[in-house]
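A protein chain is absent from this complex, but the other protein chains hold their places.
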Amino acid sequence: MRAMANVLLSVENVSHRFGGLLAVDDASLSVETGSVTALIGPNGAGKTTLFAIISGFLCPTEGVIRYIGREITGEPPYRLALHGIARTFQIMQPFAGLTVRENILVGAHLRHRSRDVALAAADQVGCELGLQDMLDQPVDTLTVASRKRLELARALATEPKLLLLDEVLAGLNPSEIRDIVPVIRGLSARGITILMIEHVMQAVMSLAKHVFVLAEGRIIASGSPAQVSADPAVVEAYLGHGAAAKFEAAHER
Amino acid sequence: MLSFDILVPAVFNGLAMGAIYALVALALTLIYGVLHIINFAHGALLSMALFAAFFAFHLFGIDPYIVVFLLAPLFYAFGYALQRFIIGPVSRGDDRNMLLVTLGLAVFIENALLNVFRADTRTIDAAYAFQSVDFGFAFVVVPRIVAFFAVFVVAAALWLLLSVTDIGKAIRAVAKEKLGAELVGIDVAHIYAVTFGLGTACVAIAACLLIPTYYVNPHAGEAFVLIAFTIVVLGGMGSVLGALIGGFLIGVVESLSGLFFGESLGQIGIFLLFIFVLLVRPSGLFGARA
Partner (left out) sequence: MKTLALIGVVVAVLAAVPLVIHSNVALNFLIVTLLVALAGQGWNVLGGYGGQYSFGHAAFFGTGAYVTAILQVRYGVNAWVGFGLGIVGGALVGAVIGALTFRSGLRGSYFALVTLAFAEVLRIVASVAPITGAGVGTLMKLDLRPQALQFESRAVFYWVILALVAVVLVVTHLIERSRFGAWLVAVRENEDAAVALGVNAFKIKLQAMTVSAAITAAAGCFYVQYFLFVDSGIGYGTWISIEALLTPIIGGVGTLFGPLVGAIVVKSLGETAKLVTGDAPGLDLIFYGAVLILVIWLTPRGLIGGLTVLKKWYLRRLVPRRPLVSDARHG
């Protein structure tokens, strides 16, 4: 049981229906303040939909979302950003035609009205994320890894308390992943709470304190990374019906 | 309260006018459904076709109902060329650019007509223009009757083309899933041009049906086409059924409100309806996506 006072974000019995399709089915999860929490699950499980709901891009058909105890269900993304919830996008959405610095500036402006102050803040965030050599470059000259860092930088510039990372490691090769994981850990060390959707298991195991597993719209498991990866229901969800039994059988032989 | 003998003919005439609106709207919705652009040049093309029919009548004495068989293929070719060689290459697939290019074409064509033919309004004097048929409860002029039936013929022909022929299937494929169509070897640029050509041909047919009872000047098409836009938005962008039903509906509404409110206010009414639909339900009554 997690102490209520420590819960930053709480998703309570959220369901979402697209016409006849129930994409999210009575899902509940809670994110402890200062932790790194992961949301995993096979493709098509509904993670993206749930994320869209938490980040304000979709209004759930049922259920409640609470942030620092206050209900925020259905509030639009821009207001959530003001409250301190920022997100990155799985399919990167840079402001094309602007430089790296100008991109981060948009985020920085949320907390700083003056352009000069915001520019300074943007530079600082950019350096923190290793983009200092690229600040003046147009975004389309960046590698995939750098674009990911830019996504992080933009979100970070809004000075969030809760950072929602949508498959931030997708498309990176192993060495790039090795480089970016410490960055994420560093953000957590700073006190930023992180909720991440991830497929890259090594990162989940090393970063996350608590893991929720979503399959077919439902939360089927929750616990520490070790607990969850040993859970037969989770194995079945990823590898199919009967896989857990097969593993048991193979293991015993 | 107006009496039955005034209302019924108004409705009939509205239906007949609505048939032509429906045809113009059909062309617009076809182009939108496949190319996903709003063709701002539609009105200018209608004006052009009206002038073509007018001169065919005045210079060569050819009746509009005959010249239509010449103008339709001619305008098909023109529309094909416009899309294939101007709109397509210039806009390079960007929506905003397509918007501007069709606007540029509209401005160009309309003012070229203005420059060459001046702004005077002309009409043709066809012998049958005022001959009317007595339906018992209403008199309807011959051209309107012809238009009413012709539109059904054209709509049926289009439907056959789209559902039965190979090119029709290709058009539907491109409308539904452009990338997929390309991957199976369909020449999308060609299909786009064919569709635009078909739309332009429909407009030319509409002009020939229209000219016996309408007027000809460089702005005539524009006025007409804003109504067609309203219909397409009301019926749903890309919906053929919506264009047809919407056309007849608007024709009747226009006729009746012309009776009650006079012409200018009637026009305002249509625009307000247009704005209302755009704001409240942009996908229209039958449309798919907004």
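First chain written, first letter: the chains are A and B, and each begins at residue 1.
Just so it is clear, a residue touches a chain if its C-beta (ideal position, glycine included) is under 8 Å from a C-beta of that chain, and two chains touch if they have at least 3 such contacts.
Since the structure is predicted, the reported quantities are computational estimates derived from the model, not experimental observations.
> For the unseen chain, which displayed partners does it touch in the full complex?
By the stated touch criterion, the chain not on view contacts A, B.
> Could you tell which one of A:Val11, A:Leu58 or A:Leu110 touches the chain left off the display?
Only one listed residue reaches the unshown chain, and that is A:Leu110.
> Of the residues A:Pro42, A:Gly63 or A:Pro94, which one touches the chain left out of the display?
A:Pro94
> Just to verify: which one of A:Ile65, A:Leu142 or A:Ala208 makes contact with the chain not shown?
A:Leu142
> In the full complex, which bits of subunit B touch the chain not displayed? Write them out.
Interface residues of subunit B facing the absent chain: 37-38, 40, 86, 89-91, 94-97, 99-101, 103-112, 114-115, 118-119, 218, 226, 229, 233, 264-265, 267-268, 271-272, 274-275, 278-280, 282, 290.
> Residues on subunit A that touch the omitted chain in the whole complex?
55, 57, 76-78, 81-82, 86-87, 89, 93-98, 102, 105-107, 109-110, 113-115, 118, 130-131, 137-138, 140-146, 149, 154-155, 157-158, 172-173, 175-176, 179
FYI, only the chains that are shown with their structure count from here on.
> Distance-wise, how many Å sit between the C-alpha centres of subunit A and subunit B, to the nearest whole number?
Each chain reduced to its C-alpha mean, subunit A and subunit B end up 50 Å apart.
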